[in-house]
Every structure is written in structure tokens, then in C-alpha cells.
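Note that this complex is displayed minus one protein chain, with the remaining chains in position.
Note that the chains take the letters A and B in the order they are written out, and that residue 1 is the start of every chain.
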Amino acid sequence: MEQFALWDLIVNILVGAMIAATPLVLAATGELVAERAGVLNLGVEGMMVVGAIAGFSAVIATGSAALALLAAVVAGSAMALLFAVLALTLRANQVASGLALTMFGLGLSALWGQGYSGLSAPAFPRLSVAGLGDLPVVGKLVFGHDLLVYLSLALVAAVAWALARTRLGLVVRAVGENHDAAYTLGYPVIAVRYLATLVGGAMAGLGGAYLSLVQTPLWVERMTAGRGWIALALVVFAAWRPWRALAGAYLFGGITVLQLHSQALGLKVDAQLLAMLPYLATIAVLVAVSREGVRLRLNAPACLGKPFYATA
Amino acid sequence: MGPMFTRLGRLAMAVLIATLVAASLAGPPALGQSKAKVSFVYVGPIGDHGWSYQHHQGLLALQKEFGDRIETSFVENVPEGPDAERVIDQLAASGSNIIFTTSFGFMNPTVKVAARYPNVKFEHATGFKQAPNLATYNARFYEGRHVIGLIAGKMTKTNLVGYIGSFPIPEVVMGINSAYLAAKSVNPNVKFRVVWVSSWFDPGKETDAAKALVDQGADILMQHTDSPAPVKYAEDKGIFAFGQSSDMAQFGPNAQLTAIVDDWRPYYIRRVGALLDGTWKSGDVWDGIKQGTVALSPWSKKIPPDVVAMAGKARDAIAAGTLHPFTGPINKQDGTAWLKARETASDKDLLSMNFYVEGMEGALPK
Partner (left out) sequence: MPRLEARPQPSRLMFYATPLIAILFTLAAGGVLFALLKKPPLEALALIFIRPLTSVRGLAELTVKAAPLILIAIGLAAGFRAGVWNIGAEGQYTVGALAGGSLALAVYPVTGWWLLPLMSLAGIIGGAAWAAIPALLRSRFNANEILVSLMLNYVAVFLLGSLVHGPLRDPDGLNFPESRLFQTALPLIVPGTRAHVGFVVALIAALVAWVLMEWHLLGFQIKVLGQAPGAARFAGFSEPRLVWLCFLVSGGCAGLAGLFEATGPVGQLVPALPAGYGFTGIIVAFLGRLHPAGIVLAGLLMALTYIGGETAQISMSLPSAATAVFQGMFLFFLLASDLLVNYRVRWRSHTQPAPAGHTVPDMALPRSTSAQPSAQPGE
């Protein structure tokens, strides 16, 4: 630590937090869209892990980062489609369908990935603006990331804008808030929910691909290691608001990285207790946020998880 | 009830007991068998490129060695919880002659199943409970850690070695101490920083930990977790690392200096051979570099020749038995004496090690 300035340390922790958080940002924002439309898909973990192997196998086959991302998006959406058919068309229970999707996804990715263990992906393209990356502090913090970090931020902005300011966003919210009323108004409830679910799957797939292409550019079974569940928690934590989901993911990533850094600094810590910290912090923040009461309640999509039956 | 009867009864009882004891101690008469069914229980997937992968290499080597004489089966991804005993029991019930249970957490389940199937042989890796039909085996990984500690001590420029730990159990603590003592012996200024990730396997978190260590100035990474993620991270950062369990050079052709490879093949071939020719006996085996169970993958070209020579010499000395990585004088972290000059650590001390040696920074989590 001696040879490192405090600023460097802080920047390093922040950069580390962004890397740890980006898969969560992507998956949570996608799930947020689905939930805003009233669909509770607990299969995020399964969609992420399938996205991870899809992206990885594509980059091995083609060497192209763009095609790898595309493959992850397609695979994540395909998983979401499976869920949508089950939960929206066939009206199966959403909670159970989501859990089954996760089980299926973990198995499928392991089968798919059998030939890919031991390979590693080429380096993922980074933003390089001449000279800017070398600026002190801001250089690393703002200009030094891989492209997916910027893409994730752009997607959060796009989702926030679309939900709040576009007609489609209004329809999505209406469907999530009161599907019967939306149906009466002539909105295609099921179609909108399909779309939102697929967006959720696509972004979960991207989140998984971030793990297998950028964070640890290799494939290992079950490499998502529970991040899909955290993404689900973040959506509720964020009270269904995209920017809050981003902040929550960065907070979560920050706590995770901070505890690793504090160990690396040689501070006395209990690894097990520290590993609990992000979860306890999430509960604490949740309680604090929920005490605002009304605001949180107003944001919860009222029809979340409810099946829709067209009665006319 | 005359005394005669009592005496006869006693005699009969004594004979009976003697027979039972003899039978239970000796097992079935030492006859060879022409065919055997060999089973393995793995804690992870065989594609983990680490612990379970290496045990599976052992199974494949058995197939090659014994061909038609054995039939093999395995169950992968068996959690060390409530399901373990069922899986082991099922293997025993389905006619296995010998079952290798390859993770510490399978210890008590293996003990229980072994008691139910006295005619089946069991071998449990890394545990400490034996029975007439249950042997234990382990590898002296700390011997390999000594060698990589020497290399790290010589090659670090920042004098900071980053160590990614899983859980603070003796196995892991022993490795840290062994590597640190070796590194310090060639570089008095070297420091170790340990980050515990509370998982044997979480590539993302292992990478985050590697990043945190590198951010603190570590320029060489060691790990006691199973995924190749830290080696891959070192490769991308242009620094050095050591592979764990298996040769991870494919993940870090430039980064990996060498890897501590668990090579279970010689042991498995020996034990199944003993089963087939009827000489299998229970016991506790703790093999190391000498027997080939702990191996070091080929040195990287990045290691200077004098360091290669030093590392090779240390490896050979350990194999020859002339060098013990824990040779006194060694103090514990708090300054109390542990080993006197020229005293070497007992196996029992090693297997219950829950302290850092003098000079290590940070507290060992309890």
C-alpha cells in the first residue's frame, strides 16, 4: 500500500466494483423490464449461465466479440421464450416455472460446455480514446473500461427512458399495473409480456456473457455462481427503477470488492462474516428504503406474477 | 449349569470372538480376483479443470492400465451434504469392489457405508478415519508449495505475493506457510497478502480477489481455489501465477510459471493392482513429490536459469527426503516457538495447523 496513493486505491476499488457489478446491472435491468410488465421470472440464473456458454462458444467459433454478444442475446431470449410459453401461454405458475428454468439452464449449459473447458476467449475490446485513458483518476474510472460496461450503462439509460417517456413504456407499465384494464383499452397484454420477458432474457444472456467473455474469459460449469439470484434481489431493492438498480448493483459490487480489498490491505477480517455483508447490507438498505412506504408501494407492478386471463 | 458348561461356553465364545475379530481384521482371505468394479465419487464436475478433473484422470489411467480386468463408474457433482452417503451406498450396493471418495466432506458418509459393506473396499481422500475396509490417502501439496514459494521469492519485483485462499483449514494454511517460508528464505523482504473468497470455486470472485491483490501491488499470484480464473487474470495483466491442481498453462501460457499438479494416477494404479492380486490392506497414505502424487508441471521459459536450477534442486531434495519444507527453527506468528533448530514438523502438527508462521501479515480467520 505504501507505494500507492489513496486516490489510486479508491479508483481501483471503484473500477473493481464496476466490473463486479456489470453482470448484475445487465441481468437486473432486464428482469426489471419483465417485472414492470408483470412477469416474475425467477430463471435469471439459468438464462445467465446459458448466455455465458452461448457467448463463449460463439467467440471460440468466430473470434468475433459482436457475434458472441449476439449469440448470448439469442440464447438468453430463447430461454426466456421457453419461460414465456410456459407461464404466459400455458399459464403455468411463474415461480415454479422460473425455478425449473434455472435448473434446466444449469444442466443445459453444462452439457453444451463440455467441449469448451480448457479454452480461453480472446481479449474483449476496450474503449481507447487517444490519451484520455492515461488521465489521472478519471482516465481509469471513465475511459478505461471494456465496451460492455458502456453498453450496460447505455442500456440502463435506454430502459429508463423507454419506460418513462415512450408509449411502449407506458403500455408495458399499464400491463404490469392492471392487465385487465390494459386489455380493455385494447393493448395486447400477452404480446407485451412476451416482449418484456424476451428483453429480460436477452439482457440476462448479456450479463452471463460478461462473465465468460470479459470478467473471466473462460468457460467453467456453473460460473454464474448465484449472480442471477442477486440480480433478482436488486430489482426489488431498486423499487423497479432502472437507475436505482444500477446504483444497487454498483453498491453490491462495491461491498464485495471492498471486502476483498480490505483483506488484501491486510486488515483483520472474518471472511465468512464479510461474505455475508453484501446480503445484510441489502436487507438493511431495503428496510430503509421501504420505510418510505408509499413510494415503494406505488412502484411495485400490481399485477406482478399474476397470470392473465382474457375474459372477453 | 455346571462349571464344565461354563468353561465350554467360554471357550466357544472365545473362539467365536477370535474368528470374528480375525475375519473383520483380515477381511476376506487374500485371494486375487480376475475382475473388479472400481467406482469414484467426485465433488465437482469432471470438467472443472481442477480437483475432480485430476481424480478423473486417475480413473482414465486405470482403464488404460487394467483394460478388461476392471469396470469403472463414477458419480460427479456430488455435494458434501445429505446426498453423499446415498451415492456412496448406491455404488456399494451396485456391486463395486472398491470405491474412491475424493473429497474431505465424504469422510463420515464413507465411514458409515463402509461399516455396512464389509466386503467392499473404500478409499477416502484427505480424511483421517480408517477402518479395516477403509483406507485414507492424501497428498503433500505443501511440498509443491515450497518449490513455488522459492520461485515466487526470487521473481517478485514488488516483493508482494498475492495468495487467494478458499477456507482457512489446515490444508490451505499449511500451503500458505510453506510457500511463505520458502519465499522468505530466498528473499527476506517478501510479503504475502492473503484474500479469502469463502468458496472453492467461484471464477468471478476469484478474479475479483486477484484484481484486489494486484491493485495492492502483488505481481505474483498463488491460489488455493480450483478454477483457472486467477491464472487467466494474471495472463491478461501480464504478471505471473502458479496453476493449482492441474496444469493451467493453456489459460496462461505466459503467466503460469509452473503448476502444482495432483497426480493421483500412480496411487490409484497401485491400489487397484493390490485389490486385483489380493494384497489390498487398509492404511493411511500421505504421498508427495517422491511418489509422484505431487508433481510440478514444466517450468516456464520466463523463469531465469538459476531459479530453475534452485527450484529443481529443492524438488529433488524433497523427493530424496533430504529437505523438509517445515524445518526449524520456526516460530508462530505471535513469536512463540514452534519448531526447534533442525526439527521437522510432525504430520499431526501439519494436519491440524491453524496458525501463521512468524513474519506473515494479517490474522488468520478463525
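For the reader, a short list of remarks on this structure follows.
As a working rule, a contact is a pair of C-beta atoms (placed from the backbone, for glycine too) under 8 Å apart; a residue touches a chain by one contact, two chains touch by 3 or more.
Nothing here was measured: the structure is a model prediction, and the numbers come from that model.
When the full complex is taken into account, the listed residue touching the unshown chain is B:Leu351, out of B:Ala274, B:Val308, B:Leu323 or B:Leu351. Among A:His145, A:Arg173 or A:His261, the one in contact with the hidden chain is A:Arg173.
Between the chain not shown and the residues A:Leu106, A:Leu119, A:Leu151 or A:Leu265, the one that touches is A:Leu106. Taking the complete complex into account, residues 40, 82, 85-86, 90-97, 99-101, 103-111, 114, 160, 163-164, 173, 177, 221, 226, 229, 232-233, 236-237, 240-242, 270, 272-273, 275-276, 279-280, 282-283, 286-287, 290-291, 293, 296-307, 309, 311-312 of chain A touch the chain not shown.
Take chain B: the residues that touch the chain left off the picture are 39, 45, 73-77, 79-83, 85-87, 89-91, 93-94, 104-105, 107-109, 112, 128, 167-170, 198, 351-354, 365-366.
To be clear about the criterion, only the chains that are shown with their structure count from here on.
Those residues of chain A whose C-beta lies close enough to touch chain B in the complex are 1, 3-4, 9, 12-13, 16, 19-20, 23, 110, 113-114, 117-120, 123, 211, 215-218, 220-225, 227, 256-257, 260-261, 263-272, 275.
The part of chain B that touches chain A in the complex is made up of residues 45, 47-49, 158, 162, 165, 167-168, 193-199, 201-209, 211-213, 215-218, 227-229, 232-233, 235-236, 250-251, 361-363, 365-366.
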